[in-house]
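Reading through the structure tokens given below for one structure.
Of the protein chains in this complex, one is absent; all others appear in place.
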Amino acid sequence: MSYNTFGRLFRFTTWGESHGPAIGCTIDGVPPLLSLDEADIQQYLNERKPGQSKYTTQRQEPDAVKILSGVFEGKTTGTPIQLMIENVDQRSKDYGDIARSYRPGHADFTYNAKYGIRDYRGGGRSSARETASRVAAGAVARKILGDGITLKAGMVQMGHHIIERERLDWNATRNNPLFCPDPVAAKHWASELDKIRKSGSSVGAIIEVVADGVPAGWGAPVYGKLDADLASAMMSINAAKGVEIGAGMGAAALTGEENADQMRPGIKKSDGADGPPEFLSNNAGGILGGISTGQQIVARFSVKPTSSILTPRMSITEDGEATDVVTKGRHDPCVGIRAVPIAEAMMAIVLADHMMLHRAQCG
Amino acid sequence: MSYNTFGRLFRFTTWGESHGPAIGCTIDGVPPLLSLDEADIQQYLNERKPGQSKYTTQRQEPDAVKILSGVFEGKTTGTPIQLMIENVDQRSKDYGDIARSYRPGHADFTYNAKYGIRDYRGGGRSSARETASRVAAGAVARKILGDGITLKAGMVQMGHHIIERERLDWNATRNNPLFCPDPVAAKHWASELDKIRKSGSSVGAIIEVVADGVPAGWGAPVYGKLDADLASAMMSINAAKGVEIGAGMGAAALTGEENADQMRPGIKKSDGADGPPEFLSNNAGGILGGISTGQQIVARFSVKPTSSILTPRMSITEDGEATDVVTKGRHDPCVGIRAVPIAEAMMAIVLADHMMLHRAQCG
Amino acid sequence: MSYNTFGRLFRFTTWGESHGPAIGCTIDGVPPLLSLDEADIQQYLNERKPGQSKYTTQRQEPDAVKILSGVFEGKTTGTPIQLMIENVDQRSKDYGDIARSYRPGHADFTYNAKYGIRDYRGGGRSSARETASRVAAGAVARKILGDGITLKAGMVQMGHHIIERERLDWNATRNNPLFCPDPVAAKHWASELDKIRKSGSSVGAIIEVVADGVPAGWGAPVYGKLDADLASAMMSINAAKGVEIGAGMGAAALTGEENADQMRPGIKKSDGADGPPEFLSNNAGGILGGISTGQQIVARFSVKPTSSILTPRMSITEDGEATDVVTKGRHDPCVGIRAVPIAEAMMAIVLADHMMLHRAQCG
Partner (left out) sequence: MSYNTFGRLFRFTTWGESHGPAIGCTIDGVPPLLSLDEADIQQYLNERKPGQSKYTTQRQEPDAVKILSGVFEGKTTGTPIQLMIENVDQRSKDYGDIARSYRPGHADFTYNAKYGIRDYRGGGRSSARETASRVAAGAVARKILGDGITLKAGMVQMGHHIIERERLDWNATRNNPLFCPDPVAAKHWASELDKIRKSGSSVGAIIEVVADGVPAGWGAPVYGKLDADLASAMMSINAAKGVEIGAGMGAAALTGEENADQMRPGIKKSDGADGPPEFLSNNAGGILGGISTGQQIVARFSVKPTSSILTPRMSITEDGEATDVVTKGRHDPCVGIRAVPIAEAMMAIVLADHMMLHRAQCG
């Protein structure tokens, strides 16, 4: 793992700026002979792409992916897969007036503090456009995982509003523009978000992502823990400020009796062998000691409200002068919406990596 | 970063089991010419070591560290530093009866699922004893950071009890056995924890760790983000289930106006140069876009209640038979207490690594 | 370091096949604020590109590089630099008849043994086209090294012919199509190689690459040795079969008295300080104990003769049937010629990486 690379055996390196000619990623370590074409990737990019509803930025990007290497006659070859997405709708004039001011809550100041230079057009490298590469890499990771592992994600909190767990329906997430797994909340939140959007404000959110079908035994005991890698993956998503596995921060308020998920013998298989054990609860979120239990893997992360708002905020210029900043560009009133496909992608990537790590060591 | 190694340039690899002859770590990448002796490390180990109050496991371990390499005439040489801590009070008979059962909430089942073998004595590698190596490595990381960077940590929530922020006093943490930075809460929590201990139960906690003096510019923009590395570091600590930076999970409920930390010009230095900008709040927890802002770095993580309790819990044996498990060994009623020095150590380690990474790229 | 990535802090990942739409590389870890444009890179690509003389493959490739990211207003930004070179003259029909046979001496058989699939058009990923990415990355590495470090390389042996050391003139290498640093040998070898080319045969070579201006102290003592990294770098070049540092394989025949380079005090600087010590010889090739001595760094490597020849060779098909293979495509009679700019690039890359590693640890 390094600056712009994620993963150990399934490794992808992303490149490109918001307003450069293109963005993309190089994926290394992919097993050979997986069927893969651009449509396999495009379906997930389409979910993330901007401009699909009034709740996301109105930038118009087809986000059309091209496979430049690593696939031959419809199959992966085991060599690096280069995926490229050309930038089309850059409109960099939107950003011209803030080129020399630091937008509060954005990475403008810290980039300059680190590098002494930044591509200020659309946030450059810190733009959410980078996440298109993650979604593309996630589509390849899903191919490695196969059909036995399914991923679902959705927005479970928007601002102060939280879904009703009894209404949770992962199939509902693709039926509303907010990717909310509670159909009733989805409607209510939509009108709420419309008001926020019109007022030029923004709101935070919590995303939940789950994986079913992961066998017991993936992960590692101390530093390559499955949960530590998920924490790193989710926290690396733009605007993320907190990550939870299973009971999460709420585990602090539990007693030992409440927390430890009890186990019962699994259902015998038809050949008489023991089936996987049955757990009576899942406070662990499917991970104990850094290793999967065979239960559903459950992760959540918060995203802060986008800092690009119409209300003037106090800031300073690159020269250290006081100024007020108003962000007039096209922005998302709630970045949590578009974080949903990204969350699924990052979960897929971590799992594919650990599947290969487990196979390497334990055969 | 790999299975048992943490870090990129400041890298340490821990080894050893709870009931083996010794535990320790190999630290590679340490700059030369830092003064270092065993006492520098021992002071931090003493804070973490068990058996110091009735609130932690009664296992008696001196946790005396030996420097086996990498230091010559009181100075680091730039070569690997091997730190070894001998295990003294193993009493493995405590564990004999659960050698073939899976303790709920522990890593017993997952270790067997992964490896087909586990050192069941005291949890083997998944024991909290491993964290002594982290504390030792953290002491070396502090030498790299120097005196300009100070670290403080404490237990800010125990069960349902949360400190009063207006009473927050980091200096109080070393004056009570709970490492609680709120002196009033500390007393109340102590009597509460005493009841929990006597009843054979346990409780979770939240630890907060802060770093002052980190300059703006440390970190990296996309996957080697300072916050992503902190998330990985904290989530890798035994029993951790959630990690927060700054506003954390609570960022979801903020609006854009509330969240983005406004900036004012810093105080001019005596030579007329601009001082670092002043932030009017710190929802960012000192990190924007993965890079430090120059503010206080603020991280929090939850730890679940220890799963070793006296109440019988339903489980299964290695042969898949139903059984009840009661854990009679010596254990902590609240592992959050001993997590405090570990949290400081992991923060120091991540910062030292990023200090060197920043120097490498940006000179 | 991984499958398709080279380097620790200066890291580049290459991608692309000989007959795909494009090849390229992603370079991560580059310091910010270096001036860089396409011309800086193109000049080195022009040296390597095919079809420039009758001694190299007649494939016509402009090898025009595009910078897709990581450079803003003529300066590096510290973020990943994506370099892309489109493939133009693929003529894949040349390869059709050998798509199902294994060319002796090529990677055809081993790719299929590993992956069960290969892009047989022009060798796919094992084609020498991959080395264009190395040359491009090397151009960026040179920017990091600055003008104080100069690199020179040339072909010092072709078949049985070896240059006369007393005629060694590094400035001569760019004045003859063989990159030979002995102007007299260059003429003789050219006519010799012409005969080899016309007969459809090929011949091996030895390349020497030297670096001047490297200060004492770069490298690492045990596994990140400067010489071990150079060995890995040179052996990773297509067709390489041996690598030498300084006295190389010939060190075996030396005595201790002959081998150890004696030292004398360096010339005092104008301010009275000691200058770097003077060595009376350089059997070490500028590296002792894995760390640079301040002398010239000297590496050599052999490349085997290209295996694509007109004489029929016994082989087998993918189905295990006996067959004879004749390679009719466009090929180099001596791949050593085009290996010269690649050798310089790989030397620059290893040095830039170690410069940053040294700065990280030793400040």
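For this structure, a couple of remarks:
Each chain gets a letter, A, B and C, in the order it is written, and its residues are counted from 1.
Throughout what follows, a residue touches a chain if its C-beta (ideal position, glycine included) is under 8 Å from a C-beta of that chain, and two chains touch if they have at least 3 such contacts.
Note that this is a predicted model, so its numbers are computed, not measured.
Looking at B:N46, B:S69 or B:N282, the residue that reaches the missing chain in the full complex is B:S69. Note on the undisplayed chain: of the listed residues B:Q58, B:Q82, B:S199 or B:T323, the one touching it is B:Q82. The chain omitted from view is touched by exactly one of C:P62, C:P177, C:G213 or C:G266, namely C:G266.
Interface with the hidden chain, as seen from chain B, comprises residues 2-5, 11, 13-17, 20-24, 26, 28-29, 32-33, 66, 68-70, 72, 75, 77-82, 114-119, 124-125. Chain A residues in contact with the hidden partner, per the touch definition given at the top, are 9, 29-32, 78-79, 221, 356-357, 359-363. Mapped onto chain C, the footprint of the missing chain covers residues 1-6, 8, 14, 102-107, 109-111, 113-116, 125-126, 130, 157-160, 196, 201-206, 215-225, 227-236, 240-266, 274, 277, 280, 283-285, 287-294, 300, 302-309, 311, 313-316, 320-322, 336, 358, 362.
Just so it is clear, only the chains that are shown with their structure count from here on.
When you average the Cα atoms of each chain and compare centres, the chain farthest from chain C turns out to be B.
Chain A and chain B have Cα centroids separated by 26 Å.
Averaging Cα coordinates per chain places chain B and chain C 45 Å apart. Between the CA-based centres of chain A and chain C the separation comes to 39 Å, rounded to the whole angstrom.
Residues of chain C in contact with at least two other chains: 29, 32, 78-79.
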